[in-house]
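With one protein chain withheld, the remaining protein chains of the complex are depicted in position.
Each chain gets a letter, A and B, in the order it is written, and its residues are counted from 1.
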Amino acid sequence: MTQSKSSLIKKRIVEAQWTDPMVLFRRLAVAPAVLLTVIFFVLPIMRLAQISFFRNVAGGLMEPAASLENYTAFLGDPYYLTTLGQTLLYGVIVSLLCLLLGFPLSYTMVRIQTRAKPLLLGIILYPLLTNALVLVFAWLVIFGYQGPINKLLLFLVPSAEPLRIIGTPTAIIISMTHAGLPFMVLPLMAAISNIPVSLEDAAASLGASRAAIMTQIVIPLAMPGILGGCLIAFTSVLSGFLFPLYLGSNATNILPLQIYEKVSEAANWPFGAAITFIVLLMTLILIGMGTLGKDLVARLARSSD
Amino acid sequence: MKKVGPGMLIVSAIALLFLVAPIFVAIPLAFSNARTLIFPPPGWSLMWFEAFFKRPDFVKGLRISLVSATASTILVTLIAGITAYGVVHMHGTKKRLVSLLLNVPLLIPVLVIGIAMLFFLARLRLSGTLPGLILGQVMLCLPLVFLIILAALENYNPNLEDAAASLGAPPLLVFREAVLPQVTTGLAAGAALAFITSMADTTMSLFLRGPGATPLPAAMIAYMRARIDPMIGSSAVIFLCISIVFLIIINRLIGFEAVMGVREE
Partner (left out) sequence: MYLELNHLSKRYDNVVAIDDVSLSIAQGEFVTFLGPSGSGKSTILRMIAGFTRSDSGYIKLNGELIQEKPPYKRNLGIVFQDYSLFPHMTVQQNVAFGLRMRKVSKEEQARRVADALETVRLSGYEKRLPNQLSGGQRQRVALARAIVIEPLVLLLDEPLGALDRKLREEMQIELRRIHEALGVTTIFVTHDQEEALTMSDRVAILSGGQLHQMGTPYGVYERPATDFVADFLGRANLLQLAVVACEDSLIKAKLPGGSLISVPAIGEVATQDDIQVLVRPEHISFYPPAGDTPCNTVECAVERISYHGSGAYAILNGPGDVQLIAYISARELAEHGEAHQGQRITVYWPISASTILSRRA
């Protein structure tokens, strides 16, 4: 008796909730973003996959098909395989450089107390939030024959030949490291700020020097941030087609540039789609490795001595 | 003992110098009176800004960039705000799933998203149009802005709504009195971030450009095919100023620490 009564009341409340505009609004609030993401993110990725199986026809047209020829063309051509290898190499070098600069920077930014902190954080964030063409232009100036580096060189060694930096891998690596550094710092600062200072104090009181505190406490505890930062820095290399486009040379072999050229200039969409899809797969593999890496690090930490 | 050792401080200083260097080069160059990228400039002038504003493709490009950034900012802020409000009221698996779906795009290279968007919008005959460009930038900003607004809502108190409702406030009044005051800062910061991200975008701007919609980055790229001179620097200064102004706004509103997900000590 009482039970049926209470369930009746419950039912009424549920009904009332669906007619209460506030409750209705709350329930439907996530719908637009979810729909938008499904339609304009998931469907485009599926379309990308589909086009990568299409066939290119002369004149920038494509013919619906289910052929693997774009992929076999990619995998069968040593040129593209070298490009793939080069891309991975760029990714690894840039990630490591970002880590080398980004870890000390993140640690300092978290632990230091200064009035200038907002300014310094602004300096760290701005490359993410300014147009990449601005950075490309600045690097063209810095690396140019009449740029500050060569000016300095000629000032120090008047007889020196001006250095050719634009068109070399160095220029690409430096500009990409610059663009990737904020991506490295974001997860690192988040991770380091979660390590209580008292852990470092505790380690110091137990006899750990600064270096030992870093290697024994901070780095192991910041490992998720380190892996995350490397992952995102690597991903930023896979996105950055403007730097190799302007700071590279004809000899520059890197996938994002290939994608830009195939899609924008050669108008070979199916092949461009296949390369893009390969880049997407690489990203997913990296994410998977990152996740595995985190578990592995956790397990190693526990089993060591 | 100071927490940060000298080695750490030196590397940090180098990293910060490396990060700012482009600003200190790009800005002076825009005010150069030379025709080449000579640094430091031999003399100063505003000739490259004049040249910039005399070129119809650049002026129109800037206008299109501003229009599409404004439109996508309004759309993204509305959608992300409403979504964050919904997510705050959700629990358990459903909440995790929705957050995951909305965050996944952050892990995918922007170039991949841009190309996929191009192919998809081409099918809908929307590529190369202003609505297509706006849509592209909406998708670019949505996950970021959603994250920021959600973070700003961390201290949001849903009970205030019930409290207001129990006092007899009709729904619209509840929304105005109990919800809006708690979310305005987050929304403003999200909007600033959306605008800055859209203005900084090159991927969507280049791949989704078309005769109807050639934003400034696309116009710059077209110009840079022929030559690279300090006029590109003047566009760079315009972009930089917009970034810096909005960075200051975001810092004032919620602080960079909140944007970066960093716990303050």
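FYI, a residue touches a chain if its C-beta (ideal position, glycine included) is under 8 Å from a C-beta of that chain, and two chains touch if they have at least 3 such contacts.
Keep in mind it's a predicted model, so treat the numbers as computed, not measured.
Chemist: Of the listed residues A:L121, A:A203, A:L238 or A:L255, which contacts the missing chain in the full complex?
Modeler: Considering all chains, including the one not shown, the answer is A:A203.
Chemist: With the full complex in mind, choose from A:Q146, A:T170 or A:Q216 the residue touching the hidden chain.
Modeler: Looking across A:Q146, A:T170 or A:Q216, the contact with the absent chain belongs to A:Q216.
Chemist: Residue-wise, where is subunit A in contact with the chain that is not depicted?
Modeler: Interface with the chain not displayed, on the subunit A side: 196, 198-199, 201-209, 212, 216-217, 220-221, 298, 301-302, 305.
Here is the rule we use: only the chains that are shown with their structure count from here on.
Chemist: If you average the Cα atoms of subunit A and of subunit B to get two centres, how far apart are those centres in Å?
Modeler: 16
Chemist: Could you pull out which subunit A residues touch subunit B in their complex?
Modeler: The touching residues are 20-22, 25-34, 36-38, 40-41, 43-45, 47-48, 51, 100-102, 104-105, 107-112, 118, 120-135, 137-142, 144, 146-148, 151, 178, 181-182, 185-186, 189-190, 193-194, 197, 200, 204, 210, 231-232, 235-236, 238-242, 246, 256, 259-260, 263-264, 269, 272-273, 276, 279-280, 283, 287.
Chemist: Quick check on the complex: what are the subunit B residues that touch subunit A?
Modeler: Counting only subunit B, the residues touching subunit A are 1, 3-5, 7-9, 11-12, 14-16, 18-23, 25-26, 29, 36-40, 79-80, 82-83, 85-87, 89-90, 98, 101-102, 104-105, 107-113, 115-121, 123, 135, 138-139, 142, 146, 161, 165, 171, 174-175, 193, 196-197, 199-203, 206-207, 217, 220-221, 224, 228, 232-233, 235-236, 239-240, 243-244, 246-248, 251, 255-257, 259-265.
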